[in-house]
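Removed from the display is one protein chain of the complex; every other protein chain stays in position.
A, B and C are the chain letters, set down in written order, and residue numbers restart from 1 in every chain.
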Amino acid sequence: MKIVYFAWVRERIGTAEEEVALPAGIVTVDDLLHWLKGRGDNYAAALQAPEMIRVAIDQEHVPHSQPIGHCSEIAIFPPMTGG
Amino acid sequence: MKIVYFAWVRERIGTAEEEVALPAGIVTVDDLLHWLKGRGDNYAAALQAPEMIRVAIDQEHVPHSQPIGHCSEIAIFPPMTGG
Amino acid sequence: MTDISVLVQPGPIDLAAEAQRAAPGGDAGAVVTFAGYCRDEDGRLQALEIEHYPGMAERAIERIATEAAGRWPILNLRCIHRYGMIAPGEEIVFVACSSKHRHAAFEAAGFVMDFMKSKAPFWKREHLSDGSVGGWVEAKDTDDAAAGRWHRL
Partner (left out) sequence: MTDISVLVQPGPIDLAAEAQRAAPGGDAGAVVTFAGYCRDEDGRLQALEIEHYPGMAERAIERIATEAAGRWPILNLRCIHRYGMIAPGEEIVFVACSSKHRHAAFEAAGFVMDFMKSKAPFWKREHLSDGSVGGWVEAKDTDDAAAGRWHRL
């Protein structure tokens, strides 16, 4: 599973993308965020306020309750500030 | 007193501007419009529906109840259709 | 203090030059422009003739622009209105408004356009493709309503 990070999420984690093997029991986006948060201080710093975090599955914005299902790319990033 | 006409008011009256000597008793714009209307068929055709007619005194739009007072130019025209 | 400029002219409006001129610098974060065009009315129309009241036209637009500047924190406001014969596809009117933030620029430009439609002394007449002169364009109730929606409660 490829995960990509943007903006301060990317900076705090320290990488722009990585391949991860999800353990059993990770069903929803919410599960994924909690699991990632436990992977180290850098992840904890990036994901400390999950309600701030936006997630896209295969480039579509999804709620945290969304089941991950089969997908090729999950993106994790802060609130967007375009325009 | 100089009166200028625009658009279909001008066309129906048949002139773009004229000098008129107002008779005594013409106080408001409304008085003026009624007096003009009696000056001939062309004026009657132009001013038959006074509620349609817009008036500016010295280039300021005014209501029909406005006293004419001292001024150098009165303009009479249909509703505006700019933009 | 808003920088207001008003032009009433017979010739074309150079939209490319106006777009460059509208680029702000400094404190402005948003520029909204409006351009109004002569439609071809499915080929029925040869030209629009726009009559205006010289002097009052400029004053009326300046008054509308000043009112907009009093309502929204806008930095620059430019209003150009043509008169004379205008072919389908040509621009009739142009407004550019810059502001620090976008909502003020959108609102002020919309306000100016709504008022230019019904409160500035311009009148349109149609010249038709068959060579005849059509009627004067009638004022629309919707244009009065559009201006009316800005009235302070």
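As a convention for this text, a contact is a pair of C-beta atoms (placed from the backbone, for glycine too) under 8 Å apart; a residue touches a chain by one contact, two chains touch by 3 or more.
The structure displayed is predicted, hence computed values, not measured ones.
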Which displayed chains the unshown chain touches: A, C
Residue in contact with the excluded chain [from C:6, C:68 or C:113]: C:113
Missing-partner contacts on subunit C, residue numbers: 15-20, 22-40, 42, 88-89, 91, 100, 102-103, 105-106, 109-110, 113, 146
Sites on subunit A contacted by the missing partner chain, in the whole complex: 4, 6-8, 56, 59-61, 75, 77-83
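Definition applied: only the chains that are shown with their structure count from here on.
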Whole-Å gap between the CA centroids of subunit A and subunit C: 48
Centroid distance [mean C-alpha coordinates] between subunit C and subunit B, Å: 26
